[in-house]
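As you look at this complex, bear in mind that one protein chain is not there, while each of the others sits in place.
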Amino acid sequence: MTMVKIVEYKAASPEVKAVYDEIMTVRKSDWVNNFWKVLASSPATLKRIWTNVKEVMSPGALDPLTKEMIYIAVSVTNNCEYCIHSHTAGARAKGMTDEMFAELLAVVGLANETNRLANGYQIPVDPQFKPEQ
Amino acid sequence: MTMVKIVEYKAASPEVKAVYDEIMTVRKSDWVNNFWKVLASSPATLKRIWTNVKEVMSPGALDPLTKEMIYIAVSVTNNCEYCIHSHTAGARAKGMTDEMFAELLAVVGLANETNRLANGYQIPVDPQFKPEQ
Amino acid sequence: MTMVKIVEYKAASPEVKAVYDEIMTVRKSDWVNNFWKVLASSPATLKRIWTNVKEVMSPGALDPLTKEMIYIAVSVTNNCEYCIHSHTAGARAKGMTDEMFAELLAVVGLANETNRLANGYQIPVDPQFKPEQ
Amino acid sequence: MTMVKIVEYKAASPEVKAVYDEIMTVRKSDWVNNFWKVLASSPATLKRIWTNVKEVMSPGALDPLTKEMIYIAVSVTNNCEYCIHSHTAGARAKGMTDEMFAELLAVVGLANETNRLANGYQIPVDPQFKPEQ
Amino acid sequence: MTMVKIVEYKAASPEVKAVYDEIMTVRKSDWVNNFWKVLASSPATLKRIWTNVKEVMSPGALDPLTKEMIYIAVSVTNNCEYCIHSHTAGARAKGMTDEMFAELLAVVGLANETNRLANGYQIPVDPQFKPEQ
Partner (left out) sequence: MTMVKIVEYKAASPEVKAVYDEIMTVRKSDWVNNFWKVLASSPATLKRIWTNVKEVMSPGALDPLTKEMIYIAVSVTNNCEYCIHSHTAGARAKGMTDEMFAELLAVVGLANETNRLANGYQIPVDPQFKPEQ
């Protein structure tokens, strides 16, 4: 039960179509996924979020696959079904194997566990971990 | 205000000392951080969690630095101060630069944002993202 | 797969019916939504939560629409599908437009992002933000 | 840096004092903890929350110690420092031993881990777990 | 849309079958639930998580029913649909009544509320709650 209308390519305004076209060009894809077609109900949001995704997810000091796996780690922790599916598909397209996915989820699970042990016992940060500045 | 007593090496039982020794050997370190010294109040928990960390964080299909960054992504999302500090120190020791850290946090922030846009609009998963089985 | 039986009006005890009647009166509505019909499996919980909702959501220093939007912000952050739907319906009934909904979600998304940047970088609170007392 | 003024007993209005008195009577205590003294900045909130706590935390189908441990489980998962301390103190006063606390945190940690494995793999609920109605 | 293939008993490797057999023996059950059949896509994860569950959930200072209810409290707070269903079924099998379930959820709800009041007002921990060491 999506909260707003999905804006299909054919029904989109020129402004929205321009973003859709850029998404498909950057991703070398011939379709636009629902995330963007729903954001398009607010063209300003569509444009703003796409600009952010384009900048943050492009190759830099971290490669695109590592970035996708970090995205999955957050989405699993927050339990965002849509994002788990879209970014797992994205990571697989960039080369994530079954073994890598299993290890990724194992780390995510363990981190969620030890986060609570650290919080539950209220463990003080060791001075050795203090960043030098 | 830690909830239980911190077990220092000198005061530790032989069982606990054995875990501390293994931690220092595996990590090529000459000290044990508070996380373990607090868990040691329950030797069964200490041993169990260390066994998990050793297995999950060792090199596999993912390299240890990638695993540390995934750990940071989860810890930041959950706001675990201890874990943010310990795993950022761990990642830096494995080669994470300032640029990598900045990109990591940028992805974590963006994922937390788009997770909520996907949830808020209740966006349906595209059939194209459905895993083949 | 609801965890307990839904208590329909006709099958309700007088105690539960009285709460249902008050809900419909206060809301000028001729039906009771599932939230209450499920809570009714524990009449004490039904009565207690309704008393809280009635007190907290009534007009005060904040108007009812603002309160509904705050409710949506929390429900989206926690990913409560039921609450997102029920409070978005409630906010729309009180006058929330598509533009307001889009801006609400934009703020919720951004806040979830910057919350993690603040946590990830462990940014110290500026003394200027300290409440005067 | 508390956001509002703490209302000490001596400076409290008769309405607030009456709640403080009832808290001390019910708890057989001669002091009121900060949670209530901060809520007292909004007497309606103070009264409402105390009424809820009194009803929910009193002995029923679950004993008070079990309720305190459930409270800790939630507070640790959410990382609420105040609540971890206050409810751990409450649980200890009701008989929670070091061993019980260690097992409680072990379950909390494990549940946080397996919650993410279930979410990350998007595991379907078995029909056998479907509640009969 | 599960992310990996479910490994049925007949198609399982001897290593995986051995874990399935142990699960059924320990639980006095004649079937294995999806959680394990999905984890089995990574036999190392299956074995590791089962070892943890077996150790953490066995009777100790806390009885198994209390542990299941703590598991539910965490799963509800995190909104893990699978875990809510599996552990509620587990708790009911161990004797949890409708009244106990209603009180459990009442505590979970209240704790999630007061956690945010404590955080929102930034309430300082009372020195009386400081653990003695």
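Read from first to last, the chains carry the letters A, B, C, D and E; within each, the first residue is number 1.
Note that in this section contacts are C-beta pairs under 8 Å (C-beta built on N, C-alpha and C of every residue); 3 or more make two chains touch, one makes a residue touch a chain.
In this text, all values refer to a predicted model and were calculated from it rather than measured experimentally.
The chain not displayed here makes contact, within the full complex, with A, B, C, D, E. Residue in contact with the omitted chain (choice from C:Met24, C:Ala44 or C:Val74): C:Val74.
Although one chain is hidden here, its contacts on chain C can still be listed: residues 1-4, 31, 33-35, 38-39, 41, 45, 49, 52-53, 56-57, 60-62, 66-67, 69-71, 73-75, 77-78, 80-83, 85-89, 97, 99-100, 102-104, 106-108, 110-115, 117-126, 128-131. For chain B, the residues in touch with the chain missing from this view are 79, 84-85, 88, 98-99, 101-102, 105-106, 109.
Although one chain is not shown, part of chain A still touches it, namely residues 1-5, 44, 48, 52, 55-56, 125, 129-131, 133.
In this text, only the chains that are shown with their structure count from here on.
When the contact pairs of A-E are set against those of A-B, C-D or A-C, over half line up by residue number only for A-C. As a whole-number value, the distance joining the C-alpha centres of chain B and chain E reads 21 Å. If you average the CA atoms of chain B and of chain C, the two centres end up 34 Å from each other.
In chain C, the positions touching at least two other chains are 1, 3-4, 44, 48, 79, 84-85, 105, 109.
Taken as a contact graph, the chains are fully connected, with every chain touching every other chain.
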